[in-house]
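One protein chain is absent from this view; the other protein chains keep their places.
Here is chain A:
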Amino acid sequence: MKLSWKPYILSLLVILIIFPFVYLVLLSFASDWQFPNLLPSYFGSRNWQMVVGSENGLLGSLTLSIIISLSVATISTLSGFILSRTVSYHSKKHTLTLLTYFPYILAPVVFGACLSYFFLKIGLFGTATGVVLAQFMIAFPYALIFFSSFWGNRTKSFENLVSTLGGSQWQSFSKVLFPMAGGMLLICFFQTFLISWFEYGLTSIIGVGKVQTLTIKVFLFIKESNFFFGALSCCLLIFPPVLLLYINKKYVFNKLI
């Protein structure tokens, strides 16, 4: 019988993919792991209990990150959907679309540095609102580009049909366009949430260390060489996207395919 290597290679690949995540979880339960000890001197739930006790501000960072990312995702998805319609039907559509790529020409850190003067002037430097606005400036163009494929002759025909049937523009949006774009809206929400969730450069510059999102916290722990809290905050960082991925897979992708 011919020996097949496929299952072994496949298992190796699965282990390689899963290992970093498992290792992160294990590390988040450990502390005092000195070289050359094979195992950590402490393994338990102490680090996780500290999250609840908010001694390191991790619970606060988690809550702040969730609020910021939900705000950025909601505002950019909704405004992106509505404004992409205006852009798509505009006579200068191509120029406007080209402009939406502008924020991606610069690295987020450089972009943040360029904007910092204006944020300082309007009093949004070092505030959560400032971070939401800065992240929105990155997420919103993405939403505009994402929804541009939705608007076309066919969608325009649907809008025209609704208006000749007696519907207002609001009814056209609420009863036809939003339900028709339901899957796309959810995917865009998910993507813009992720853009905001993992955003570091802009947040660190506009937040000036006062707005400590979970991503900022991870880097702080790593800078301090506190791998155990770093791993713990990484676990917290991964949890919401995994949850969103699960929801998307279960309720959105299956319906779209």
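Here, contacts are C-beta pairs under 8 Å (C-beta built on N, C-alpha and C of every residue); 3 or more make two chains touch, one makes a residue touch a chain; residues count from 1.
Note that contacts and distances are computed from a predicted model.
Matching "Cytochrome d ubiquinol oxidase subunit II", "3-hydroxyacyl-ACP dehydratase FabZ family protein", "ABC transporter domain-containing protein" or "assimilatory sulfite reductase (ferredoxin)" against the UniProt entry of the left-out chain gives the name "ABC transporter domain-containing protein". Contact with the undisplayed chain is limited, among A:96, A:113 or A:176, to A:176.
Mapped onto chain A, contacts with the missing chain fall at residues 154, 157-158, 160-168, 171, 175-176, 179-180, 182.
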